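The structure under discussion is supplied below as structure tokens; questions concerning it will follow.
Note that one protein chain is taken out, while the other chains of the complex remain in position.
Note that the chains are named A, B, C, D and E in the order they appear, and that numbering of residues resets to 1 at the start of each chain.
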Amino acid sequence: MEMKQAKRVEITIEAPMETRLTNALDRAGVTGYTILPVLGGSGRSGRWSREGQVSRAGGMVSIICIIRPERLDELLEAAFGVVERHIGVVCVSDCQVLRAERF
Amino acid sequence: MEMKQAKRVEITIEAPMETRLTNALDRAGVTGYTILPVLGGSGRSGRWSREGQVSRAGGMVSIICIIRPERLDELLEAAFGVVERHIGVVCVSDCQVLRAERF
Amino acid sequence: MEMKQAKRVEITIEAPMETRLTNALDRAGVTGYTILPVLGGSGRSGRWSREGQVSRAGGMVSIICIIRPERLDELLEAAFGVVERHIGVVCVSDCQVLRAERF
Amino acid sequence: MARENQIKQGRPEVIETILGLAAQNLLSPIILFFALGLGAAFVRSDLTIPEAAAKSLSIYLLFAIGFKGGVSVSAHGIDATLILSLIAGLILSFALPFLAFALLRGMTRLSTVDAAAVAGHYGSISIVTFVAATSVLQSQGIASEGYLVAVAAVMEAPAILSALWIVARFSTSAEAKEREQDTQGLWREILLNGSIVLLVGSFLIGFLTGEDGLKEIESFIVSPFKGVLCLFLLDMGLVAGRGLRASAHQLRPGLISFGILMPVLGSAAGLIAASLIGLSTGGAVLLMTLSASASYIAVPAAMRVALPEANPSIYLTMSLGITFPFNLTLGIPLYLSVAQAVGG
Amino acid sequence: MARENQIKQGRPEVIETILGLAAQNLLSPIILFFALGLGAAFVRSDLTIPEAAAKSLSIYLLFAIGFKGGVSVSAHGIDATLILSLIAGLILSFALPFLAFALLRGMTRLSTVDAAAVAGHYGSISIVTFVAATSVLQSQGIASEGYLVAVAAVMEAPAILSALWIVARFSTSAEAKEREQDTQGLWREILLNGSIVLLVGSFLIGFLTGEDGLKEIESFIVSPFKGVLCLFLLDMGLVAGRGLRASAHQLRPGLISFGILMPVLGSAAGLIAASLIGLSTGGAVLLMTLSASASYIAVPAAMRVALPEANPSIYLTMSLGITFPFNLTLGIPLYLSVAQAVGG
Partner (left out) sequence: MARENQIKQGRPEVIETILGLAAQNLLSPIILFFALGLGAAFVRSDLTIPEAAAKSLSIYLLFAIGFKGGVSVSAHGIDATLILSLIAGLILSFALPFLAFALLRGMTRLSTVDAAAVAGHYGSISIVTFVAATSVLQSQGIASEGYLVAVAAVMEAPAILSALWIVARFSTSAEAKEREQDTQGLWREILLNGSIVLLVGSFLIGFLTGEDGLKEIESFIVSPFKGVLCLFLLDMGLVAGRGLRASAHQLRPGLISFGILMPVLGSAAGLIAASLIGLSTGGAVLLMTLSASASYIAVPAAMRVALPEANPSIYLTMSLGITFPFNLTLGIPLYLSVAQAVGG
């Protein structure tokens, strides 16, 4: 199988910021991403769990974005603008993709 | 901790194809995988979101498969047969595993 | 964007063990992690699927933990103490993080 | 005033009845909640019904409608028209996609595969449209045959076969072969899909336990039914609205016209079948509604597996965004008036 | 015995009524299920209501309360006080955060941003507290104006604006600018958030379909309402309890006192408004309850977007852990007694 090098960016962010982040990604020309639900977690602002939230403010989502290496900086720039003042985690790793023409 | 090198394959695919893919993996002798729910995403076929789907046709799932490096090609072969004509993303990265005898 | 090297640990474990694992992580000083729901999977103990579980015993969760490389061993030690006698998978990969001061 | 009267007298009575019924229908809570959902989607409100809740609502509807259908058959007994109705349902579901395909080729520029996929949806049915028709009949005090629920179940799947057959006729043999491989297992999936199993199963249980069984669970499946339907239609409105907003650019006039013309033609086919079989007026309205309605659950899932190259936003928008609201608001009153005009 | 009698006679009658009502209130299933949830959270039971179920319960409540409010307005007609009540609601929601902010600066050591965020919550409302008050009125056979549901909807959002304005007044211009950028789109989000759209939409549908519409869905939204409310309050108890357990260390005496004083002052403001408008006793109780209650759904979400540096555990604990239970147990009986003393 022919595979091509790419970057996998994983951004965990509060649910009310989801649309802002994906809009920022869209504006930066990043139109491929997948959103995963998050059940709970822990960080500097303490532990939380989805069951036990009345408010949708409490939840988080994880956005996975696979992208060509040369476009990584653009993406991070766009994401950082949204994430900056908010809690959340941005993590990048190397990966390889099939059907590279899609990215 | 003794760790062994392995490959982590992440396949994001439409929910109605899930059983076909896991069956293909089983046939290829890949019997270890984990299926994660997907809330939404965006790609060449546009944005979508799980809330706001009447049809189960709309959803996607993400299948994570950790495998010994030498078995990767077999797995990709099997997965590609199913994914080929469908939308979705296949992404491979390096990883290390504990309890290597399980893979 | 300034990024720093880190490790991404992904532990897939049975739901009733979740609190034990996160408590063990807390005790080991690992206070940052994100918990993802798991829909189903397959392993040495067979296939299973979340829909189709009466018992909460059946489900699994996936715990993602991003950590500075030098703290990896501590984390694995703590996690292994919990995972050891149970089914589940521990997988470690390299990654880079923004806002490194958070980890 | 005098002039108005004149005009009024000039209008055929049927149209007047339709408009009266439609106006009445448009003010029912069911339709208004659908409209609320549409509206909320159009203004981009974040109102959503959780996925699990929407699935549960649809399980409730299938459970209730199936059970009540079975009880009604057990009360009125099985008659000859039951078998005939089932056969008519089969034939309609097989045949309507060919009509739809022909229309689509004439009226739109869809590719073969897209046209076939859309056509498949129009042979199959929408159970919520069926439920809405039942509820209109009820509010008018018109009786209908309980086994039409079983006819609904029978009509879900055959249209898929027709769609695949149409594609096979027009594809190169290599492609078709590949497709065949993919469709292995598709049949059992379609025939045993959750909605069909639940609908038919509840129907049989209702039939077996009859009025006694109904009495036991009446206050779960009868009295709260309309209220649950309101919530379900709110969700449908949200989904249809979001679909329309996302795919509005694909809605060429040809497609929109098809989405309204096809249900009317479908209902005509249903009416002919109903007359041949000898269904009651209420039964005719339901068979017309089934023929006129388009699937948005079973067929899309099958199409994603068997015809992945067909564009899902086209067929979902047509079915959910055009034909479903048309049937809900104008279609059902139209079919009722026509059935009464023909039957009465 | 004689002494007890003496003391009893010495107490003002109002307090007696409050205590009597409170005692009665405390033994209602609704409050007891809230207490069960609190207790389960305190002993760290793993009891949880699935997120989708909790959301569905709240959709049901908004749907039912909105619809019934609309029907009641359609039955009693629109009168002049309706418009006045809406305006009063707007003003209260705008004004109360300033009162809350002043109190917080005096009573606690919260930072400007945290204090503004908390203040925003107290201008907005809690629909479940409103529902609980309705249910107390009902059990006492006291009528109230149906349109107060619409007032509740109107009071959800303005307080957010006040909170942001307070912060802007106290921040450096650079920070404020950045914030402005972030709040682009926030307004449409707040005004079109799901709860407001559903509440107002159901209200309008109830108004349009009136008693006839209600009859159709009565056995879904009227009879099972209290039971659903019990489950919802069980969930609220669980959430409040878990929040309290996690944030107990942040609850300085000043904050706790604020969480009880503020609703009492808020209710006083509500009472004045109600008297000026000329609401019935029941209506006054509801407007007092709205003014006294604090948001835990719409405002927290807006604050996470617009004021991410404010600590969510402070405002959620205050609103859900202190003020909500206070209103539920003692507050509502207090407001009722006062309104009766003033109004009667």
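Structure notes:
Convention: a residue touches a chain if its C-beta (ideal position, glycine included) is under 8 Å from a C-beta of that chain, and two chains touch if they have at least 3 such contacts.
Because the structure is a prediction, the values reported are computed rather than measured.
Every shown chain that the unseen chain touches in the whole complex is listed here: C, D, E. Only one residue in the set D:17, D:81, D:112 or D:193 touches the chain that does not appear here, and it is D:193. Considering E:49, E:117 or E:164, the position touching the chain not shown turns out to be E:49 (whole complex).
The chain that is not drawn here is touched, among residues D:213, D:254 or D:343, by D:213. Contact with the omitted chain, checked across E:33, E:101, E:147 or E:296, is made by E:33.
One chain is missing from the display, and on chain C it is touched by residues 14, 16-17, 20, 45-47, 50-58, 85-87.
Remark: the residues of chain D touching the chain excluded from display are 50-53, 55-56, 59-60, 63, 67, 188-189, 192-194, 197-198, 201-202, 205, 208-209, 213, 216-217, 219-221, 224. Within the entire complex, the positions of chain E that touch the omitted partner chain are 27-29, 32-33, 36, 39-40, 43-53, 56, 219, 223-228, 230-231, 234.
Methods note: only the chains that are shown with their structure count from here on.
Shared contact partners of chain C and chain E, listed by label: A. Per-chain Cα centroids separate chain A from chain E by 35 Å. If each chain is reduced to the centroid of its CA atoms, chain D and chain E end up 42 Å from each other.
Residue numbers of chain B whose C-beta contacts span two or more other chains: 36-37, 47, 93-94.
Shared interface positions of chain D, i.e. residues touching 2 or more other chains, are given as 48-51.
Each chain pair that touches appears in this list: A-B, A-C, A-E, B-C, B-D, D-E.
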